[in-house]
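Missing here: one protein chain of the complex. Every other protein chain is in place.
Chain naming follows the written order as A and B, and within any one chain the residues start at number 1.
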Amino acid sequence: MKAFKGFVIKEFYHIFRDSRSLLILFGIPIAQVILFGYIITTEISDANIAILDHSKDAVTREIIQKTLSSGFFKLAATIERESEIDAIFRKGIAKEVLIFEPDFEEKLNKGESPSIQIIADASDANTANLLVSYASAIIQNYNREQMQSRGVPMQIEARIRMYYNPELKGVYFFVPGIMAVILMLISAMMTSVSIAREKEMGNMEILLVSPLKPIQIIIGKLMPYFLLSFINAVSVLSLGYIVFGVPVNGSIVLLLAESMLFITLALSLGLLISSIAESQQVAMFISMLGLMLPTILLSGFIYPIENMPMWLQYICHIMPPKYFIIIVKDIMLKGVGLEYLWPETLILTGMTLFLIVVASKKFKTRLA
Amino acid sequence: MSNFSIDIQNINKSYEKTTALKNINLSVNKGELFGLVGPDGAGKTSLIRILTSLVLPDSGQAFVDGFDVVKDYKKIRQNVGYMPGKFSLYMDLTVLENLNFFATIFGTTIEENYELVKPIYSQIESFKHRKAGALSGGMKQKLALSCALIHKPTVLFLDEPTTGVDAVSRVEFWGMLKDLKSKGISILVSTPYMDEAELCDRVALMQSGEIMQINSPQQIVNDFSHTLWQLKSDNLYKTLQSLRNWDKTHSAHAFGQSVHFVANSSKITSSEIKEYMEEAGLENIEISGIKASIEDCFMELMTNNPTN
Partner (left out) sequence: MNQSINIIEVEGLSKKFGDFYANDNLNFVVKQGEIFGFLGANGAGKTTAIRILCGLSKPTSGKIKVANFDVYKQTEEIKKNIGYMSQKFSLYEDLTVEENIEFYGGIYGLKRKVLKEKTNELLKKLKLEDKRAKLIKEIPLGWKQRLAFSIAIIHEPKIVFLDEPTGGVDPVTRRHFWDLIYEAAQEGITIFVTTHYMDEAEYCDRVSIMVAGKIIALDTPDGLKKTYKSQNMNEVFLQLARTEE
């Protein structure tokens, strides 16, 4: 036990003496949260939209005015025909077009459901997604207001995406994603690199030729990073809350417990990588390409999974971060508990157990 | 239990295409300072790794302190000290932190075994708060040895501890090994430097995965079966060239500023050699019979078992 303690202390020495790893550990999470937070909030103000109003009546005018006064959109063009839309996007005049169908007010008064079509320039899928959600949320707001003042249910139809983010803040979506990325980065990359370093420098030989059991070496390596990753998870959540006001609607305990589960999974991935990689560079490379990119691209963090081709969607289903992001989103924004999230939690647990077993089996008690 | 500290029987080891060790047999007595002498690729590191339980042999058996290197590897790992080719220190930890770390993972403390490492550690103790990465080569070597000794091993394995270290540090290092031997620790050390063979009790001369000879350095030198001549002239390179073209030459190797020459007949006389050299246009010729060194013996053995 004393030997084990000595090992863990040594790991902390390594971490705190290397300014580079300290920067990765604490600088990156802060930088990422702030960066993503501000990029999202600034990009969405004053987005250019174009309007095609086939009916030009009191209701459509009111909705247009609401949209433009929201602060999120700026009128870039008013068009008369559907055929102009293509040019609007191609020339980059607007990123979104709102189309009101003819006889809008009339249909509304007759109790029918007139529709507003929202078309977005999806070359930037992420922004498009947000813009569409913003516009539909504004329309929904209008519906609600009208219902209160007139007492009649209004049925303006629009595709609404943002049920759980009524204040229209983009950063809400990003906190879960950033958490997944950071925990993956810190846990997997840092452990795999630090184990690979022991191999590269020849220290692993001596550790193996010592009474330390392999399991002690493994846990001794993982524990410090587990702790640091956990601190990171907490700091991302606090930063989100303090700087951007992102709330945690559900149970914080559950959220932290799920984070620990995900950290464990990432650590075992790091261990697995280190059993393949003989040098720090290789470990870094595999972590980057094999873990970071999928976490960013294939987890639904930036690009919605449902927009991907089918075969890519299948790949997404085996990406652990996907489930973690769902869990965090649901706990934070929907405020739901384990009764809804057990399938995802179960999948993550299963993946973790599988990885731990494989990684421990792969960890050699000898060289080559 | 046997009287041997290390006992190796018919060990073979191959990596993919290359054969690293071919049927190795050797034993090291308790308290002996035993040297594995040979160039890179001779199989020294493979053998040491098998004995420290880091690598499994393909066939054969080996015992360290009576423990089987395959079955009892956990026991071996508690009892041996090992200093790999790379010094394997943590360069970002201080001297003291390194030593402390290796003490704790072996379940001991610096204080407990201070007496054993003192003669070595005291030489670097004044730098104990300096990072290992900032030490000179010789000091790193001393720290690595202290770390390998801190748990009071019964057998010490040193893989090329003096490679790349300057001549002064090398002499000091061998002095330390002598001291350790006197404390009853068995030592197996590998080296590519032929002259270091003379500092061991016994050596195995290795080449291409095979042991060419095992004996005391004294005996190896005595067993040199030819008459060895030392030849000097005004031009070493020309001397070598001309001797290599002589039909009476068995071998001619440069040794410092002279040539060590063995004829293919024992009947040759110094005047015969001198005559030939003069004919080749060499001047200031000096000829003397000398005693062979380990290096002479090694090269002779190589010509007899041409594995390359």
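Operating definition for what follows: contacts are C-beta pairs under 8 Å (C-beta built on N, C-alpha and C of every residue); 3 or more make two chains touch, one makes a residue touch a chain.
Small disclaimer: the values here were computed from a predicted structure and weren't measured.
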For the chain not depicted, the shown chains it touches: B
Identified contact with the non-displayed chain, of B:T163, B:N264 or B:S288: B:T163
Residues in chain B touching the chain absent from view: 38-42, 136-138, 163-169, 171, 192-195, 207, 236-237, 240, 253-257, 295, 298-299, 302-303, 308
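FYI, only the chains that are shown with their structure count from here on.
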In the complex with chain A, residue positions of chain B that touch it: 15, 49, 52-56, 73-74, 76-78, 80, 82, 84-93, 97, 100-107, 147-148
Residue numbers on chain A that touch chain B, as the complex places them: 2-3, 5-7, 10, 13-14, 17-18, 201-203, 205-212, 365-368
